[in-house]
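Removed from the display is one protein chain of the complex; every other protein chain stays in position.
This part shows chain A:
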Amino acid sequence: MTETDRYAKLKEIIRIYLPEDVAVTEISASSHFINELNINSANLVDIVLDVEDAFDITLENEDMDQMQTVQDALDIIDGKLKE
């Protein structure tokens, strides 16, 4: 899976949890989940659980704490896939 594929797959997960006032086109690598995409902490957990299923990885509490932006999520996914 290329990085572009991973990003597309992640974006598909995020779009499910976007509030109605945020468009899919607003998602970029630098987007902050909570401050910019208006995703609340409960939905962020859902995103993490969907990411775990989609990429067949397991995230820890530290990963969750570090996952502020879309790029953070991609870095964490990359790291886990290399393990």
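We take it that a residue touches a chain if its C-beta (ideal position, glycine included) is under 8 Å from a C-beta of that chain, and two chains touch if they have at least 3 such contacts; residues count from 1.
Criterion: contacts and distances are computed from a predicted model.
When the listed names "Hydroxymyristoyl-ACP dehydratase", "Indolepyruvate oxidoreductase subunit IorA", "Putative spermidine/putrescine transport system permease protein" or "Cytochrome c oxidase subunit 3" are checked against UniProt, the chain not shown comes out as "Hydroxymyristoyl-ACP dehydratase". Within the full complex, the residue among A:V24, A:M64 or A:L81 touching the omitted chain is A:M64. Residues 40-43, 45-46, 48-49, 61, 64 of chain A touch the missing chain (whole complex, contact as defined above).
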